[in-house]
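Below is one structure; the comments refer to it alone.
Every protein chain of the complex appears in place save one, which is left out.
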Amino acid sequence: MKIINCPLNGPRNSSEFVHGGEVRQMPDPNNCTDKEWADYVFYSDNLIGVVTEWWLHAPSGYWFIAERHTGSDEILRTYDPAEIYTSRVEFKAKEEPSASEEKTA
Amino acid sequence: MSSEKRLSAPAGLLIDREKPLSFSFEGKQYHGFEGDTIASALLSNQQWMMSRSFKYHRPRAPLTMAGQDANTLVQLGGEPNVLADRQMASEGMYIEGQNYKGTLEGDKDAYLGNFGRFMPVGFYYRSFFKPMGVWDKWEGYIRKKAGLGKIDLDFKPEYYDKKYLFTDVVVIGSGPAGMSAALKAADAGAQVLLVEEMPLLGGALTYNRFDIEGIQADSLRHELIEKVTSHANIEVMTDTVCNAWFTDNYLPLIKGKRLYKLRAKECIVASGAYEQHVVFRNNDLPGIMLCSAVTRLMKLYAVKPGSKAVVLTGNDDGYLTALELLDNGVEVSAIVDLRPQHPWPELLGMVKQKGIKVIQNSTVYEAIPSKGNKHITAVDIRTIVAEGEVSAMGSTLECDLLCMSAGYMPAYQLLCQAGAQLSYKDELAEFQLSGIPQGIHIAGSVNGLHTLDAVVSDGTNAAIRALHNLELSDETEQPVSCQAKPNFSWPIFSHPKGKDFVDYDEDLQAKDIVNATRLGYRDVQLVKRFSTVGMGPSQGRHSALPTARLVAKSTDRTVTQTGVTTARPPFAPEKLAHVAGRIFDPRRHTAMHHRHLELGAKMIAAGNWRRPAYYGDAAQRDRWIREEAEHVRSKVGLIDVSTLGGIELRGPDAAEFMNRIYTFVFLKQPVGRTRYAVLTNEHGVVIDDGVACRITEDHFYVTATTSGVDRVYREMTKWNAQWRLDVDILHVTSAFAAVNLAGPDSRKVLEQLVSDVDLSPEGFPYLAYREGKVADIPARLLRVGFVGELGYEIHVPARYGEALWDALMAAGKAFDIKPFGVETQRLLRLEKGHVIVSQDTDGMSHPGELDMTWAVNRKKPFFIGCRSVDIVMAQPQTRKLVGFILPTDSTKPEEGHLVLKGDRIAGNVTSCEYSSARQAIIGLAYADIADSEPGSKISIRVDGEEIKAEVVTLPFYDPENLRQEM
Partner (left out) sequence: MSLITPEQFDSRSFIYRKHQQAQFAEVAGAAQVVSYQGQRFPEMGLTDLSVLPRFGLRGPAAADALVAAGLLPPDKPNTLTLSDEGLMVLRLGYTEYWVLAVPGATVDLPALEQQLSGPGIYPVYCHDSFAWLVMSGDHLADVMAKVCAVDLREQNFASGDLVMTSLARVSGVICRHQMAGKNVFSIFSDSASAGYLWDALLDAMDEFNGAPAGQNSLI
């Protein structure tokens, strides 16, 4: 069984962790095109290389980020999400309908 | 007495001559000593045959004396497939042979060997597949002929368990390399675990002869064992098999009835090498053994293996074996050396001086059996004229023992599982391992080293590499070299009459392998699957090397290109009990669990929880559910809803966070009110629902489904790891016990126990939230209730759960209160048309399909999945969840039955039950959008029959919702 090094709890068996998918940048949900949104929700590059992923240490409920090579399955680095999510996220209201309708047409 | 038959000490390292024992084999009593294996005790009594072979039912006897062949599989009482050369004998054992008809001695199926040419490789696949179904007829017969052992169906489970182990350095194998490595690592301060498969330390030092005088092995063994066993940093585990390598040095070790799961920082594999056999006709006769098997028999068990031996060898080790035989009183007629060249001069000199004939450049072409192939009687010796080819004429030598050694194959399994590669060195005719991954180190004969000095130094070097990684040493490794070349390049002498076995387990001959390649199976993996080579219990320990050579030659490739098949775990056969022993199956019980049991509840699983389905025996399920439902509708009922998920959100951003997570609006939810909360995922699919209570401006208590709460909590914490809102998210499911008190009399019951909350319809209206004391227990009260009657959800700290239940049951006695279960609650909810997420929804259900658009707010800037909801809602809708009814006497559809639209599947039934309130069968189903209006008919296929149901308006019961708002 693989060992994952949790930034809070240290090295633990992978069975203590839950995978949370790749770290992705959400497009502006109210103003992006349908295609941009579908890309975000449904498509994954699935390349051999280093991916940045969410992992949860289930017993402590702690989410962190891991950089993992999908070829070797080696985890290169793990860190607290605060390293990249540094400030409060706000959502903009919808723009005027005319603009978005054009995009979705 | 049997002791007189045994060789004198120091032979017999493992046996205790003071402790005789006896056991029965095939109905006959045999004597042995404590420390004997079943096989060694039988051989000391001249009982060679231990099994019949898999396909041809040929007599078989031990080949390796180390548990590395299938020849010694016996039935030990109720346990089949016990390795007689590894299983210790004990007093009173009852042992039988396997895979025969009649008796082991006179197997009536032995005739099958004469039909070998009608059973070519791939025989089963090619013969029993046409016409269709024929295999079903043949299978029973073939399984009987080729079955191994009998299962005892009356067996009593024994206690097997598992334990974790931790160490700095694990050393697999306690031969000279392993012990040297362990000592080096331990001296530098590392904690070392030394794992040995056999009952005693020493590996090859316990049986192999390394020098002419035969003293080196013993003196080195004593010296190393003395140091290892007295070292404070070394823990020794004997009789322990390391059965696999898993990522990050996670190793399953099997010892007795326990499976250890070892985590080692560094792993040194000193697993040794398997001596290889020579392929010639009748090379499977009892009396033909590997050289190492013969020396094991003598040194470990003091068993004299025969009276007149021939040694067939491709290396010097055969000569040393011959000396060992002589020392133990076995006459050696000849050494047949496959090689044209001589061994080292001193060794040759000594052998000649002892009067042993040496025949160079020759092989045994055929072993001559006694009647019934019971034992070897002589060998036909021929000169090798070309690779695999022999002279037309030869000479015959009588013998009752043939010892053979064609070289060695590294015990590569663990290393290859770790990612190392095998490559064949043509000049050495040997497979070697390369590409050993980080954290693993290789030492000794598995590393292709064969002289003692080299093996010991290699062990030290492996330890130094491990110590570097542990930062315990910066010492440099010393160069190691080994001149020995023990492998003969082509020890395969195919005979026109066959029975020249490559794989003993599967009765595969040289031509079978070659024929597989001719039939187009060129890849060694395909050859394996077609011919079954290497699939038997010994897993290619002896067949992999000759197979690689044969396949390479017949497909004109190199042996490296051909390779060997993947060695997957387990390394050695392991019992299911080791895997199944002491498995953890957590159960969660609510605080009222024992009250339910006392009331005769039928308990069902809900995830890890156990919940009452209804109260009463399963035989009358429908009756109990109907009665419980009617009771709630007419009087008052009590259900334990503690398993309901609970999450608290606290902080200045709690309302903002709720607003982003759930589809509805929560910013302006009044304090003291509850609100239905639906959660969609990023795909816009409804994944959970619950009730949100606003306790204070910045404090929400929100419920989630029993099975969904873990996921909801994870989603919430993950989103806030990104959003960085000032909110605290706490999972409180286990912190609260909860009940739903429901029915027209529920207010009256509660009034008995509550004094600090105004329970009047005006003071505590529908959908309100209050805090107060129920029977002096601090409680959260919610006026919701999906069952559609006046009702209160009461949540209290879990420690008070049982007392709360008792108080409500006591206070309700005057009102004829009765408990009801989850299945009853489902019916009541169904009557009210309430969707149960995951029961009535699937991976495609968006709010529009569920008629939940009222719970979706698209004016707010964001909720999870908002954009996807927009997109799917803008598409023409194809299906909808509808309510349907059927007359009481109709066939009742079940969950999952299909809803058809013409020939097309439009959806399926998600819930269906008989409703006494509606006097009909009622249900929810996904229907084609065209059929979703009330009054439409939908077709439901029930066990081949098509039933027409009528779509009706929801809810089925109390459409004005008057009862729940009383």
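Observations
Which chain is which? They are A and B, in the order written, and residues in each are numbered from 1.
In the analysis below, a residue touches a chain if its C-beta (ideal position, glycine included) is under 8 Å from a C-beta of that chain, and two chains touch if they have at least 3 such contacts.
No experiment lies behind these values; they were computed from the predicted model shown.
One chain is not displayed; in the complete assembly it touches the shown chains A, B.
Touching the chain that is not shown, out of B:Pro586, B:Pro670, B:Gly902 or B:Gly944: B:Pro586 (per the contact rule at the top).
Remark: the omitted chain is touched by one listed residue; of B:Arg263, B:Arg747 or B:Arg963 this is B:Arg263.
In the complete complex, the residue from B:Asp152, B:Asp211 or B:Asp776 that touches the missing chain is B:Asp776.
If you put the hidden chain back, the residue from B:Ser90, B:Thr103, B:Gln478 or B:Asn608 that touches it is B:Asn608. In the complete complex, the hidden chain is touched by one of B:Glu91, B:Glu105, B:Glu139 or B:Asp161, namely B:Asp161.
In the full complex, chain A touches the omitted chain through residues 8-9, 12-13, 15-16, 57-60, 62. For chain B, the residues in touch with the chain missing from this view are 161-166, 261, 263, 582, 584-591, 594, 608-609, 642, 648, 650-651, 728, 730, 732-736, 775-777, 797-800, 802-803.
The rule we apply is simple: only the chains that are shown with their structure count from here on.
Rounded to whole angstrom units, the spacing between the C-alpha centres of chain A and chain B is 32. The touching residues of chain A, counted against chain B in their complex, run 1-3, 13, 18, 20, 29-30, 32, 34, 37-38, 41-42, 54, 56, 61, 63, 73, 81-82, 85-89, 91-94, 104. Within the complex formed with chain A, the residues of chain B that make contact are 246-248, 250, 263, 660, 682-683, 713-714, 717-718, 721-725, 731, 861-862, 866-868, 871, 874.
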